[in-house]
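Beneath this line is the structure, given in structure tokens, with notes to follow.
Only a portion of the chains appears, each positioned as in the full assembly.
Each chain gets a letter, A, B, C and D, in the order it is written, and its residues are counted from 1.
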Amino acid sequence: MAMRREVYIVGSGGQGVVLMGALLAEAYALKNWNVVQTVVYDAAQRGGLARAEVVMSDSEIYYPKVRKADVIVAFAADALPGARPKMDEHTVILADESLKDKNLEQYGTKLLFVPFERWAKEELHSSRVMNMVALGRVLKTLGDVSIDEVEQALKERFKGDLFKLNMAAVKIGLEASEF
Amino acid sequence: MVNENDAEASFVPMSSAPDKWLRKEHLPHIWCPGCGIGTILRQVIEQFTKLGWKNDDVVFVTGIGCTGRASGYVNAQTLHTIHGRALPTATGIKMARPDMHVVAMLGDGDGVGIGGNHFIHAAKRNIGVTAIVVNNRIYGMTGGQVSPTTPQGSKSTTTPYGNVEPSMDVCKLALGAGATFVARVHTANPVYVGQIIGRALQHDGFAVVEVLSQCPTYFGRFNGMPDPVQMLQWFKENTFMAKSPEDEKEGKIPIGVFKDDKTTPELSKSYRNLWEA
Amino acid sequence: MNRIVMGDVACAMGAIDAGLRFYAGYPITPSSEIAETLSEMLPKHQGIYLQMEDEIGSIMAVIGASYAGFPAMTATSGPGFSLMQEAIGYAAMAEIPITIVNVMRAGPSTGLATQIGEGDLMQAIWGTHGDHPVAVFSPGNVREFYIYTQKALYWAEKLRMPTIVLADEVVGHMRQNVDFPEPIVIPERTLPNVPPEKYLPYATENGDVMPLPPLGKGYTWHVTGSAHTENGFPTIRPDKVKELLDRLNTKVQRHRNELIEYETFMLEDAETLVISFASMGRVSKGVVSELREQGYKVGLIRPFTMWPFFKDELSNIVSNVHPKKIVVPEINYGQLRLLVEWALKGFDIPVIGVNLVNGDLIPPEMIEEAILHG
Amino acid sequence: MNKFDVSVDTRLCKACGLCVLVCPKKVFELRDEDGKSVPVNALACIGCTQCYQICPDFAITVYKKEGALA
């Protein structure tokens, strides 16, 4: 059977949803998997919802969007109702801890609150890289990609300090123990 | 902050009436933090209030773009038309109903890019429509491409090497086409924006108010002013009060009322003379 | 009253008699006489004639005036019709009633500016982007031009959508003596029977569209060409989008039986069936009539409604008459023939096109030839 | 006693900082969590309404004491 991974990332515009999806895809591509990323913008691109769907497979990808997500990453809660058809009992939801009061329990049992933003802020003094923390965390959950492959993917995007910052953020996510 | 339950409080909102002009249930609006369109819209409805107009006496027409979304928030008879076509739609409305106050709010691309021909012909006809051109000097809605009003040399997603073309002067164009009221203002001075829009709304003929506005998200970000505060500062420092858009002063942009001609008859009214015949 | 009237003038008279109060347009042969006639007549009927800067401005002004309560239309020919396509979609999506008259000339492009073509049929149905509701009528003579202009105006208002009259240069420019029927009058706008705060401009009323509120009566509804909910405000909710588009695309279907009009002629025992529209419909009728006199078993259908297409009706007719072949004369390369073939899926009857685009009507001999030996 | 007061509708505020820029009395501060504006110094308000006029998000209301002189 073909291996297929489906990740759904929801957030607000500006939270780095698309970039996170792209890097996830690129890391898998370096393993010679097929990858597809699609994005849904709101009519207004700003402020509104941003959703990235990343599908990775070792064989051909036909349906380019997520059918049943392996992982859902949530930086904002608003888009989750719309994502419900893409979840099932196996879906792991990784939500920023700021969403604790949003009644996310309704979406499933494999729900984990992770302090993406707090870690980024506290440890790297940059809440902007919370998406990279989340990327690390997703990679950890999926378990297909080695740290070298992520590093490679990041290197193709970022240079110098920016690379270091982002890589550090990914590592935080990758190495996070359940807390 | 006011505590509404405080028995002592006898504070009342200083400008509550404009709220009758807002579709509050649709807020927050879609515009980015610090985008000038909201400020301009505030000034427009402030004037509606001042003029004592009724909600259903105002037809508010927009095209497509960030600016185009304004019609959704105004509690009037509103039309969100297609890109560039607000003015001919407004012309049809005004011709049919000269008793309505017809106001069009246009983006720079919407108004003088794709809509340029309608703009000059609305001016030529002197149709009784107030055209407020929100000139953020960029295509905001589509993600920051160059617009006809983007200054030469400026960056955008489609001028990665800087804009090669000279830019269009909305006020000069309006004058050249025959508009009877023409003014330029900017969002760093909102009260003045309101004053001038107020005069334009009362003008019986085609009135153009070009409002220089900040798009921090694209124009600002690509051109070293990602913070709206920087953009307002820029407006203050790079404009001067003038009598004509031809006036020159150290490369700055002239601001002011450039024309206010009350003698040319308004078209929807003069057309009705044929009815008597 | 029997008078000699030019087709374009009959169109203008039909519109005025139906209650038209606004025309905006841009001159183009062979439709300009409609504008010229209306520029003279409209002011006498408390109406407005406006010549706009181009066809896009024209149709938008028509949309504006219609929104403002004036029954409104425009007229043009191929090049202008192409320019109007985007706005036709807007009228469809915003559900503002408008009528567009296209007096077809030979295309593509400037083509033959003063001569007949019938090549805009598919464009009239599918010219704008996205699927959209539309009704397309096609008259074959001066009297029908009067009638179908009125029907187009009527249905535009009734279903709040763009309707199209597809005439052609011969229909538009010919002078013929006619006896006009009683006019079909555009329904008047009435106040919705709910107060402004309850009014949902894009809900349905008994399955049909909501009435359009007149301006200045407290209804501050919102109009947009973006996908929207019942209240007119933009949405991207998939269920709401689907609901809207499904409704737009079925509102025509709900009235298809009333909308669809066609004429049948000598169908009984016909072994050859001729199907033809606009001027060629008229010409074909002459051929069929002559051949019948000569004893040939040939019949004719002349559709007046080109869309919604009379698909079911046609297959019923074919099932009953079971012709051996079908002949479709038209001044293009086979547009109506394609629709006929589509409608007759499952029938193994040859459909033969008679196609000639050279600026003139297809000569009766060519049609006769196809009927007898095609 | 203050003649004016001012409030920010946090639901609407988008943290642009323009009110901070224009207020002559330093009434506003952007709060740490999300950058939204808070009228921390509302008592200093002189009712000039500049914040109200410029706020692009319709978030500000300026109040005046009934009967007070502006």
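The rule we apply is simple: contacts are C-beta pairs under 8 Å (C-beta built on N, C-alpha and C of every residue); 3 or more make two chains touch, one makes a residue touch a chain.
Computed from a predicted model, the values in this text were never measured in an experiment.
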item: Per-label copy numbers for the whole complex, where each distinct chain appears once; value: A x2, B x2, C x2, D x2
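Here is the rule we use: only the chains that are shown with their structure count from here on.
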item: Rounded Å distance between chain B and chain D, as computed from the means of their C-alpha atoms; value: 25
item: Separation of chain A from chain C, taking each centre as the mean of its C-alpha atoms, in whole Å; value: 52
item: Residue numbers of chain D (touch at least two other chains); value: 14
item: Per-residue overlap in chain B, given as positions that touch at least 2 other chains; value: 28, 31-33
item: Residue ranges of chain B touching chain D (in the complex, touch as defined); value: 1-2, 10-16, 22, 27-29, 31-39, 42-43, 46, 187, 190-191, 194, 227-229, 232
item: Complex interface listing, chain B residues touching chain C; value: 26, 55-57, 59, 61, 64, 71-72, 75-82, 85, 88-97, 99-100, 117-118, 120-121, 271, 274-275, 277
item: Chain D residues within the chain B interface of the complex; value: 4-8, 11-12, 14-18, 21, 39, 42, 47, 49-50, 52-58, 61-67
